[in-house]
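Sending over a structure as structure tokens; questions will come in a sec.
Excluded from the complex is one protein chain; the other protein chains are retained at their positions.
Chain IDs A, B and C follow the sequence of writing; residue 1 opens each chain.
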Amino acid sequence: MTGYILKRLASAIPVLFGISIIVFVIMALIPGDPATAILGSYATPENVEKLNRDLGLDKPMVQRYFIWLGNMLQGDFGRSFSLNRAVLDEVLDRFGATLILAGTAFVLCSLLGIAAGVVSAARQYGLADKAITFAVLLGISIPSFFLGMMMILIFAVKLRWFPVSGMWPIYGARDLSALISHLTLPALALAVVATGVIARLSRSAMLEVLRQDFIRTARAKGVHERSVIWRHALRAAMVSIIPVLGVQAGFVLSGAVYIEMVFQWPGVGRMLVDAILKRDILLVQGGVVFVAACYVMFNIAVDVAQSLLDPRIKT
Amino acid sequence: MTTALKLTGLSKSFPVGKRLFGPPKALVRAVQPLSLAVEAGETLGIVGESGCGKSTLARMLVGLLPPSSGTIEINGEPLDNADPAFFGRKIQYVFQDPISSLNPRKTIRQIMDAPLKHLHNMPAATRADRIREIFSAVNLREEFLDRYPHEFSGGQAQRIGIARALAADARILILDEPVSALDVSVQAQVLNLLADLKERFGLTYLFISHDLAVVEAVSDRVAVLYFGSVVEVGPADEVFAHPKHPYTKLLADSAPVVGRPLTAPEGRETELPDPLNPPAGCAFRARCAFASDQCGSEAPRLEGQSDGVRVACYHPIAD
Amino acid sequence: MMAFLKLLARNRLALGGLIVMGLVVVLALITPLLPLADPDVTNTAQRFKRPFSDGALLGTDHLGRDLLSRLLWGTRLSLAVGFAAAIIAATLGAAIGIIAGFYGGRTDNIIMRGVDMLMAFPYILLALAIVAALGPGLMNALIAVAAVNIPFFARNIRGITVGIAHKEFVDAARLSGMTDTRIILTEVLPNVIPVIVIAMSTTIGWMILETAGLSFLGLGSQPPQADLGSMLGEARSALITNPHTSVVPGAMILIIVMAINLLGDGVRDALDPRLKSGALSRPMPTTMVKRTGLPPEAKADTLLALRGLKTQFQVKDRIYKAVGGVDLQVNPGECLGVIGESGSGKSVTALSIMGLVASPPGVITGGAVHYKGEDLIGAPYEKLRSLRGDRIAYIFQDPLATLHPLYTVGEQLIEAVRAHHSIDRSKARAHAIDLLKSVRIPNAEVRIDSYPHEMSGGMRQRVGIAMALANEPEVIIADEPTTALDVTVQAQILSLLDDLRRQRGLAIIFITHDFGVVAQLCDRVAVMYAGRIVEEGPTQTVLNAPAHPYTSRLMACVPELGQGRRELAAIPGLPPVVDKLPEGCAFADRCHKATDACRQGNIELVRHGAENMVRCIAPETPAQEASQ
Partner (left out) sequence: MKLLKLSRRAMLAAGAATALALSPLSVQAQTPEDVLIVGQIAEPKALDPAAVTAVNDFRILMNVYDGLVRYKDGTLEVEPSLATSWDISEDGTVYTFSLRDGVTFHDGSAFNADAVKFNFDRMLDENHPYHNTGPFPLSFFFSAVENVEVVDDLTVRFTLNAPYAPFLSNLAYPTGLIVSPDAVEQHGTEFGRNPSGTGAFKFAEWRSNEAVVIEANADYWDGAPELQAVVFRPITDANTRTAEMLAGGIDLMVEVPPVALSEFQGETYTVHEQAGPHVWFLILNAKEGPFADVRVRQAANYAINKEAIVNDVLEGTAAVAAGPTPPAFAWAYNESLEPYPYDPDKARELLAEAGAEGAELTFYVTEGGSGMLDPVAMGTAIQADLQAVGLTVNIETYEWNTFLGEVNPGLEGKADMAEMAWMTNDPDTLPFLALRTAAWPDQGGFNSGYYSNPKVDELLEAARAATDQAERARLYQEMQVIVQEDAPWVFVANWKQNAVTSDRVENFSLQPSFFLLLDDVVKN
């Protein structure tokens, strides 16, 4: 198993390398330059040129790439001009918040989605199935930013059940209950789409599995139907659900961008959007590489989970 | 008689544990180097149980798998692996699963058209005539031509598969378990058709099956495959009447036969050898009642016996 | 096409989606013809008019533009963009996926690594970066949305293509002299297209949402042009004061995407060949029972008896009478063979006994199964469950498919015991090891922790047998237990079963298509054809002197070893399809001695000789009275 994990980690290296190239090239293609952004309204072409020289942006692209890569390998992600701060500090600060938001949403959507899918499959064409199917459809059809806006309007402004935005109370204890009350709306808004997707997938995976011969064997053994569904079928269905969870994690991470904007969550997604808009190249590059690396690691974890679940996968 | 098909030292290994760069972790020998010759007009039966390498062998013969070593000659000419069109005109293949060998989204006519068009560059009008001709040869009605594969029963589909092989106009047909997916009442229809066709078009067959009785019924000569190697080869009646290799004997004794009492022909706990970790010497040693130390040291070679049978065993069963 | 639409219409939700979508598309198409206000004319004095006010059915936006008009024009644009993005992404993604999947090897590896890289980006950032690089605009948003979705299509399609590229018909095409390009275009593509269409239909909605998201961020359509996302984005600042300006486009997005998703589900279902056969429904824990008339009386002294059992498959408007009234019985220590060709109903008979026929579509429509005089048909689930695996156990055909791939054989054995007896795990484990030993699995203490895939076919089938023996049942129903095995292994398994039966006094119902197996193992045999028993009796009598023409002719077809090269016998024609059974004898069309009388009325199974029964008006052998 350790060997397998190491192997998967090693295989992530070229992927991360490729990612760094892609993000570098895309950022290089984006018009507008950091100098203009730094200098603000008073940017004159002359000042821009001078500042670009100071920032080392006049060097050829390939050279710039390797300088950046070299620094990054030594743990120096550069400095964000728009935040006037070391990129890594900012990313680490922000990533925790995103992790809490996206992580909660991910756990929420996985649990709810799978449970809904299983119940839906077990009661195929029954009332529960129809209700779940409809709810799921509604969930995957609503733009999450719109949902978030509506949630704020209803639950925060009108009913005042939850705070409107932010991650922590501005003053007062930063304890779990404070976090939960700040987290509830954004995590729900973020989880809705993925819950729908996972529920749909779980349902079809369960239906697929329930027709397998080994389910008939389990029934022929006299295993309780509850156990047939939740033990035999779900476990086998997990084999096709888990990879989707991996993909959905990416979607949740992406969706967090909108939710972080609407709920003013101090996360990394919003930071990156701002950074792209501000042409804060180093921040974007560093942030994206960091997020992508985390996502790649997460996917390795998913693969490992998959191999633990499924003994047929050669490790 | 001329040699229609000659295999010399043909083998196939599959890599296990592929890496992105560098050599694979291990190789599995699916087919050990083997040499065989099929005379023109004869039917060579190849018998073996699952995993003995018979399908791998068949796929190499028609160019679907490149061999790891060895050569294939047809009528004395070595085969060029690169050109499927050249291959296809010389040697054809009939698949085990008749339905899945037909593209579900094409009509039978489109399927039949392909070899005529791509192997023989036949114009459309000629093609239609030729298809009609072949269809009547395999006793299929022409109206079937515009239907889709799922509308046919297994037996009909297998006839279509045979018709497609015939359309290529190859003299040699590899029949890979052509009747094992069919019911017993239908399998004879197909087998008899194959016999007719062979007669009519002067074909050479390589007939692969796990069913000894079927192989016996259709073959002139038979080769027994065990763990990727030929363990016995010879005239069919001789091999079945007087099996010399203990494995051949085991096979023959295992088939349930009406009137024979039920006995386990060998120890109940034996298992097949592990291909990833092949035993030294004779692969059958562990299951063999006659095994000696000699069997464990080196694999026996295929050696000729008095009655035209060749067997790879240090202790062949005497009559 | 018509069939496709019919299938689609069968799904009421999909039909709803289709209708809504149709309405939306028609509205979008005729928008230029409708008497609408100019969507771009501002009238700031009339801003934020509420819906249903004069001259503006849905009210006006922050610049006093008519919302209805903007909504329709916006829908038109959003739909076009969604479709276009889906088509672009699907086409490029499918092309990449097909190439990777078809060629495999290094090509595949390199392409898929690239896809992995793109998928490692949070897609929204990638889209943002692309739009940032290209500049804002709906066209560029479209390109970005399409581009970020290409990897998903590529991965999906690659998976399907790998499956297809290894199908035999691709090999066949290669042998027909086709080049790779041609194979991709004519063999692979047509089989992948349904998947592409499905993927597309389920992603168009997603695309519309994503484009809306970009527009929402201000990176989509340029003012004054309306699309749904930019309408929502523009309305955002007025959400609290004038929610209608947000709700109108928000609701439209919701409606469209929902309709598309419903329709997409419908399309997926309609294109899925398994659904056509009605097979993609989950089987219930027990087979459905719809018996008409009173169930037959029990015979007191038999262990297990089937009386007039009828099982059907009801698929749409077709009824397949898989089992058309079967009587069988078995007593302790007895082995009953049921023989028949594929489709004869022998397996369905076996599965019907404990209500294991997949349902839907299976329905038991008549007869009774008496276990010790008690009717099991229609028994409550809990009753059946308590008997299953405890008193009456099954052994199935393909041991790889019938064992759970993710549990060790030990866990599966232990579960079989613990489903009926509450004993602790260590005891159950010890029992499981004993069971494995009893089926002569070498090294049982170690093997118990193996997974099914780590065992050979023969070993797996022994596990299957051990599982059936777990609770010392009285009856074992073995459904072609050796068909998937090699002959040498089959011989081992059969002798094992025979030993067990003799040692434990088991009653076995043995389903097979192999006369040799029946001859060696069974005391009595029943021959099935087209869902009914055509002949039954002691094995020796039936095999030596078959009375039904089908039995005799079938036996003649079986090649036997030691007869040399020869012409084999065949039965002309095919068995009838069980949804269109002919009147009279089902075998009449293939029978050399069929007469008009054979094709009329119901032919009963009648006593023939002392112990035999036959369903024929002209049996092959004269009935011989048993000599007492």
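Convention: contacts are C-beta pairs under 8 Å (C-beta built on N, C-alpha and C of every residue); 3 or more make two chains touch, one makes a residue touch a chain.
Since we're looking at a predicted model, the values are computed, not measured.
The chain not shown here is in contact, across the full complex, with A, C.
Between the chain not shown and the residues A:Asp93, A:Glu208 or A:Glu225, the one that touches is A:Asp93.
Screening A:Arg79, A:Arg200 or A:Lys221 against the full complex identifies A:Arg79 as the residue touching the chain left out. For the chain left out of this panel, the touching residue among A:Gly3, A:Pro31, A:Pro60 or A:Gly75 is A:Pro31. On the side of chain C, touch with the chain left out of the figure occurs at residues 40-42, 44-45, 47-48, 62-64, 132, 135-136, 218, 222-224, 234, 236-242, 411.
Mapped onto chain A, the footprint of the missing chain covers residues 31-33, 36-47, 51, 54, 79, 82-85, 90, 93-94, 97, 107-108, 111, 114-115, 149, 152-153, 156-157, 159-172, 177, 180-181, 183-184, 230-231, 234-235, 238, 261-264, 266-267, 270-271, 274, 277-279, 309.
Going forward, only the chains that are shown with their structure count from here on.
Comparing the CA-atom centres of all chains against that of chain A, the greatest distance is found for B. Chain centres here are Cα averages; for chain A and chain C they lie 33 Å apart. In chain A, there is no position where the chain touches two or more neighbouring chains simultaneously. Chain contacts: chain B has residues 20 touching two or more partner chains. On chain B, the positions that touch chain C within their shared complex are 20, 49-50, 59, 62-64, 84-85, 87-89, 92-93, 95-97, 100-106, 111, 114-115, 118-119, 153, 155, 161, 164-165, 168, 183-189, 191-192, 195, 210-214, 216-220, 236-237, 240-241, 250-266, 268-269, 271-272.
Contact residues on chain C toward chain B in their complex (touch as defined above): 109, 167-169, 171-179, 182, 186-187, 190-191, 341-342, 440-442, 456-459, 486-488, 490-492, 494-496, 498, 513-517, 519-521, 543, 553-555, 557-572, 574-575.
The residues of chain A lying in touch with chain C in their complex are 14-15, 18-19, 22-23, 26-27, 29-31, 121-122, 124-125, 133, 137-138, 140-143, 145-146, 149-150, 153, 157, 206-208, 210-225, 227-228, 232, 235-236, 239, 247, 250-251, 253-258, 269, 272-273, 276-277, 284, 288, 291-292, 295-296, 299, 309-312.
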